[in-house]
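All protein chains but one are shown in place.
After this line comes subunit A, so read on.
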């Protein structure tokens, strides 16, 4: 260590002082800072082509809007789906779509990791002084993905406006909590998927099955799915905590699998636990990275 100090104060062998003060900082904060820096740069560069940005964002919004329209169309023929009305399904849909949209906006770039592992360009991220996860997540940040969030929020507002809910303070608090912890659970799935891409380098489709597939699944009431599937998404990949359980609580509906009522409040706890688990998986995976031949 003594040597390091000497160098910093300019007493090294070099003719000029080399290097400058470097302090140890908490990794989480460093990661968030780096994420912010990279995202800001991409947003700036996107805004250089404002017209193109506006058009792709509207395109994104339109495509996701059709998604909900199909559900609306379905309800012109039936009055209820699995015992749920259109506004109730809209609430499920809104929560899930907003949570997934938020996560996709913030971490959607991680899908590209597999390619980086395959062609060895991950090397260049590893030689920078900030956490690799932050760099991978912020890489080519696409603000246009905000379209999905806007659409999810619109459906959510529609649901809240038409539903006749007996509001309690707890139910009101539940709304933002379930959207945010939902986004966190999806985020953890993204990170796990990314970690898996170190092992199986073209596994981004497996990840999509859980993320896009999961988001679609959660847009429908649990009553229309097979028990085993519901059990799987509750206990194995805790996607059910994203919207099903908390939304059912808000709607005063029966839970699937005869779960007790209080599990609805577990969603932030599950989100944090699953997030930590994903973090560990990521660390382990990064250590197995073997780069490419040259």
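Going forward, contacts are C-beta pairs under 8 Å (C-beta built on N, C-alpha and C of every residue); 3 or more make two chains touch, one makes a residue touch a chain; residues count from 1.
The criterion applied here is as follows: contacts and distances are computed from a predicted model.
**Student:** For the complex's missing chain, which UniProt name, "ABC-2 type transport system permease protein", "5-methyltetrahydrofolate--homocysteine methyltransferase", "ABC transporter ATP-binding protein" or "Deferrochelatase"?
**Tutor:** The correct option from "ABC-2 type transport system permease protein", "5-methyltetrahydrofolate--homocysteine methyltransferase", "ABC transporter ATP-binding protein" or "Deferrochelatase" is "ABC transporter ATP-binding protein", the UniProt name of the unshown chain.
**Student:** Touching the hidden chain in the complete assembly: which of A:28, A:55, A:126 or A:257 does that?
**Tutor:** A:126
**Student:** For subunit A, which positions touch the chain that isn't shown here?
**Tutor:** Subunit A touches the missing chain through residues 1, 3-4, 7, 12-16, 18-20, 22, 24, 30, 34, 37-38, 41, 44-45, 120-121, 123-124, 126-131, 140, 287, 289-291, 293-294.
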